[in-house]
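Yeah, one chain of the complex is gone here, protein chain that is, but the others are all in their spots.
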Amino acid sequence: MSLMVRRQIPILIVFVTALIIMADYFLQLPPIDAVTKKSWTSSLVTDIQNWGIVLAAFALGFGAVNLSYLHTRHISRRTKGQWPFSIWLLLIIIIFAVTGIRYGATSSTYSWLYNSSYFALSATVYSSLGFYMTSGIYRALRARNLESMLLLIVGAIAIMRNAPAIAVAAPIVINMEAWISAIPTTSAQRGIMIGAALGAIALGIRTMIGRETGFLGRLTEAEKGG
Amino acid sequence: MLVTGRIFALGMLAVLWIFIIGGMELAKKKLPTFRRLPGLDALPEMMGRATEMNRPVHFTTGLGSLTESVAPQLVAGLAVLGYASEMAAKYGVKIIYSVYAAQVMPIATELMRDAYIRAGKIEEFNAEDQIRYLSGEQFAYASAVQGIAERERPAANIMIGPFYAESMLFSETFFRIGAIQLAGTARGYQIPFFAVVCDYLLIAEEIYAAGAYLSKDPLQAGSIRGQDLGKIVALILMFVGVVIYAFGSNALIDLLKM
Amino acid sequence: MDFNTVFQIWAAALFTIWVYSIAFRDNPFFKFAEHTFVGAAAGHEIVMGVDNVIRCGWTPFARGAFVYAVVFLLGFLLYTRYSKYFWMSRYPIAIMVGIGIGLSMRAAVTAEFIAQISSTAKIKVLGVDAWTGFSNILFIVLVLTVVYFFIFTFPGMHGGNLGIISRFARYGMMAAFGYSFANTILSRFNMIFGRLDFIMSQWLPLPGAMITFPVVLILLVYAMIPAEKRPWPKPIQPG
Partner (left out) sequence: MGGSEQKGIWSRLENVPREILYGLLLIAFIIPMVRPIGFPIPISDESKRWYNWIENLPDGSVIMIDFGYSGGGEPELGPMAVAVYHHMFRRGGLKAIAMSTSTEGPLLWEKAMAEVNPGQYGAQYGVDYIHIGFITGTETAMAAVGKDLRATTSTDYKGVSLDQFPIMEGITDASSFDTLIVYTTGGDQSEGWVRQWYTPYQVPYLCSTLAMMVPTMLPYRNAGQIVALLAGATSGQMESLVGKPARGIKSADVITTTHILVLAYVVLGNIAYYASKASRKG
């Protein structure tokens, strides 16, 4: 009974929801509305999708809850070199959440807060990887064998094309890059894409039939035993 | 009742459904055999080098947890971890696993302990030192891994799982300290960095194959078998399509448009 | 310029410099910036989550779609995952996962499987000039070999002389990765340009910025020195 409620029914929900969403796309199941020419599944799917959006919106709080768990632990244990930062992190979460909810996400107060910190930080954090790439290029981009030679040559041509002045000075790189992008890159990426699509479909099938249960999260005692 | 323009897609989905479920059922009786994965062949070399230099081997499965959509990549990474641990134990090399998702800790501990038992070297296994939970935040995790690289100078680094922006950071750092590297991820944007910097590579779907091959899990191996059949269908369709299109027939393209 | 704008520029500029310091070495300023980033991201997600619950859930509810009361209940159940009753969170998650799988499977089979097959099958190899013909044949061969490369459970397909197929596929993929790599450089450099442009055209012209700039850098370099080698502050000795 307990396994039923705790495990089988959720898996059944996944199966049925996915099936309805797919059926609405592939089939026109009667009864069909005379005016809109839409099947009965259509309005049901509209509803399910909108519920999904509201649920996903609820789930946006997970990040904050996870961080709170982690960092209150750091604070209570006084983890060396970490706990003052943990306090600051929790404070920032609260400041953002309170300001944003109190004044609204597009209020001038909140956008001031956003522009002073989050925007600057998120714009910078990922760009700092540009530095690592540079030393990676210097040290590792070597023509060691045919494979790495191909990688290097193609990369160098694309780098030249991406620099506007080089492309103007030597227009041939424009044509070369166009060919590289249209022929070898597109075709290799297509090959990878076809494989990945099958992987995604297989994952979907395994989840629908309850063979891929990662989404269930932690296991209950009964499940661990069984 | 079938929606025109989507009939072939529905049929294809049904065929794939049969392939994959059939593949899993058959694999329960007999595991499919796998093609050689050149990336995995590098492991003995890496272990040998670590023995020679008397330095550890570092292992990471990247970011992501078992409840996200990248979970299959993490599972594949863990399967390789089990295999690499057994080999490390046999060679007498210390293997360090850097953990990102806390939930992976108990699974990894069990996996590595089993591996050491299989190698008959359980007395050399020290979970606390070898399985290190670093952080659940991307850049904190990344800088902690960098710290391990710089302090303990592993002779080899193995990265298999879902990697994000930190891929370049890791591969560059371990390259700088002279570690020999094996990397694999199915996250397309990160493969190029691994391809540039790392010595051995598992490309995209290859990591799932590696995971299934090493873990001998019939569900995964069977699912891959089913996908392979799907790829063969794709190959046949494309080949036939190109040939008949060259001779002026649109038959296949019309069929796909059904 | 009003105080708010000036403060905003100063804060953004300092955060930018502190984040870049990670390229050289880990240090407390980077840690401070990083924790601000992680906290702000989580806080921002809450704000947008609430915004969405109100606009997409509360508004229809207030107009009489009372079924949303159930949805709200399910939404709160998501948070049982942190409690003893975590299995309750599986119900809302099952709905989300079901939608996700349904949407992705029904479209992926067309967009990423059939459309790609039919686009490949439509490529002309006859009746075109020699170069186009060569390019097109190369294209087709690469698609086919790369798909072939990813067939794992038929080892016979890769044995003996057939190994050349996979090798060829790897060459094609390596070329593609080289192209991606170059494009990533462009992306990352563009981002760096954006931040440096901000520092140079917005922050440095402000009064005091030119003097503060070197001070910030010196402090950073100091912070990068390992704690035990720093004259001050001394690290706290454990025990």
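Here the chain labels run A, B and C in written order, and each chain numbers its own residues starting at 1.
Assume contacts are C-beta pairs under 8 Å (C-beta built on N, C-alpha and C of every residue); 3 or more make two chains touch, one makes a residue touch a chain.
If you're wondering where the values come from, they're calculated on a predicted model, not measured in any experiment.
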Visible chains that the absent chain touches, using the contact criterion stated earlier: A, B, C
Residue of A:39, A:127 or A:207 touching the missing chain in the full complex: A:127
Option touching the unshown chain, where A:32, A:53 or A:101 are the choices: A:53
Contact residue for the chain not shown (choose from A:137, A:198 or A:216): A:137
Positions on subunit C contacted by the hidden chain, ascending: 23-24, 44-45, 48-49, 51-52, 54-56, 59-60, 63, 96, 99-100, 103-104, 107-108, 110-112, 115-116, 118-119, 176, 179-180, 183-197, 200
Missing-chain contacts mapped onto subunit B: 176, 188-189
Those residues of subunit A which, in the complete complex, touch the missing chain: 25, 42, 45-47, 49-50, 52-53, 56-57, 60, 104-106, 111, 114-115, 118-123, 125-127, 131, 134-135, 137-139, 141-143, 152, 155-156, 159-160, 162-168, 171, 174, 178, 181-182, 185-186, 189-190, 193
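Keep this in mind: only the chains that are shown with their structure count from here on.
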Chain of greatest Cα-centre distance to subunit C: B
Top chain pair, ranked by how many C-beta pairs fall in contact: A-C
Distance from subunit C to subunit A - Cα centre to Cα centre, in angstrom: 7
Distance between the centres, which are taken as Cα means, of subunit B and subunit A, whole angstrom: 19
Touching two or more other chains - residues of subunit A: 22, 25-26, 125-126, 129, 132-133, 137, 148, 151, 155, 189, 192, 194-196, 198, 201, 205, 215-218
Set of subunit B residues in contact with two or more other chains: 6, 9, 13, 16, 69, 139, 193, 195-196, 203-205, 224, 231, 234
Partner subunit C, residues of subunit A touching it in the complex: 5-7, 9-11, 13-22, 25-26, 47-65, 67, 69, 80, 85-86, 88-97, 100-101, 104-105, 110, 112, 114-133, 137, 146-148, 150-159, 162, 179-198, 200-201, 204-205, 207-208, 215-218, 220
In the complex with subunit C, residue positions of subunit B that touch it: 6, 8-9, 12-13, 16, 32-36, 69, 137, 139-140, 143, 146-147, 189, 191-193, 195-196, 203-206, 209, 213, 221, 224-225, 228, 231-232, 234-235, 237-242, 245-246, 252-253, 256-257
Residues on subunit C engaged by subunit A in the complex (per definition of touch): 4, 7-8, 11-13, 15-16, 19-20, 22-23, 31-53, 56-57, 60, 67-68, 71-72, 74-76, 78-79, 81-82, 86-87, 89-99, 101-109, 111-113, 116-117, 119-120, 135, 138-140, 142-147, 149-150, 169-186, 188-189, 191-192, 194-195, 198, 236, 238
